[in-house]
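Below: one structure in structure tokens.
All protein chains but one are shown at their positions in the complex.
Presenting chain A:
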Amino acid sequence: MTVPAAAPVPTLKPGSAAKALRDVLVITRRNLTRTIRIPEVIVLALVQPVVFVLLFAYIFAGSFSLPGAEGASAYREYMMPGFFAQTIAFATASNSSVSMANDVHSGMTDRFRSLPMARGALLTGRTLADMVQNSVVMVVMVLCALMVGWRIHHGVLRAAAAFALLLLMGYALSWVGVVIGLTVRAPEAAASSNFLWLFPLTFLSNAFVAPSTLPTVLRWAAEWNPLSATVQAVRELFGNPGVVDGGPWPTQHPVLVSLTWSIVIAVTARALAGRRYRAAGA
């Protein structure tokens, strides 16, 4: 068995911007291919939120009353931004942390690190693939929402801004997942660790209840929760009920607070992830 010695010569130089961009795209495509190969992962991940939307819309909505907007149909429109944010948070964080942990423990990261790849391309490619997957999740959730009576009231542009804010939050949380995936010692640990922070993040918020109904400490936490800011901003931009005059500062400037949170989380987690990835070779 012989191997042809006439080997091809690389056309992209390591260290160049073009090579870095290419590396990120190659890794993104690889991650998406992996997802498509086992589609039941993403399908099953969508079953739970869809069931919960139906459960809340047709069983609980009648018994929840919303300050300022009475009735089951008002609650359905109120809860949907909460479900959008919660579903994105769960989908992205579990996906990125478990996939990253798998790459570390299967030896794929060693394979990649032995190649002249741009530093960080593996991590960025992970988060970009998550963003694409989040967009698919978003489409399914929107269809589900339209079915239960949720509507966009303030036009296409504001709606687009709302979706952008949701995806940006998803992107930031995806970096948190990468840090977790690079930190835990087994992929199983990555899967279960998500419940530690995702439950407080999604339930100690304004996603399903008005924070004004909570005890003081919890109310304060719910008001400053990054997810609350995004949910509030999205409600405003879609024109859904739950937007109140007055209240604490973050509730009055939700778009700004959501943007700031997402950027701060993304930048911090990205730096941490980069450190952890390099430390694997220290």
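Convention: a contact is a pair of C-beta atoms (placed from the backbone, for glycine too) under 8 Å apart; a residue touches a chain by one contact, two chains touch by 3 or more; residues count from 1.
Here is the rule we go by: contacts and distances are computed from a predicted model.
One subunit of the complex is not drawn; among "TonB-dependent receptor", "Ion-translocating oxidoreductase complex subunit C", "Fe-S cluster assembly protein SufB" or "ATP-binding cassette domain-containing protein", its UniProt record names it "ATP-binding cassette domain-containing protein".
Touching the missing chain, out of A:46, A:72, A:108 or A:204, is residue A:108.
For chain A, the list of residues touching the undisplayed chain reads 1-8, 10-15, 19, 22-23, 26, 30, 33-34, 37-38, 106-108, 110-117, 281-282.
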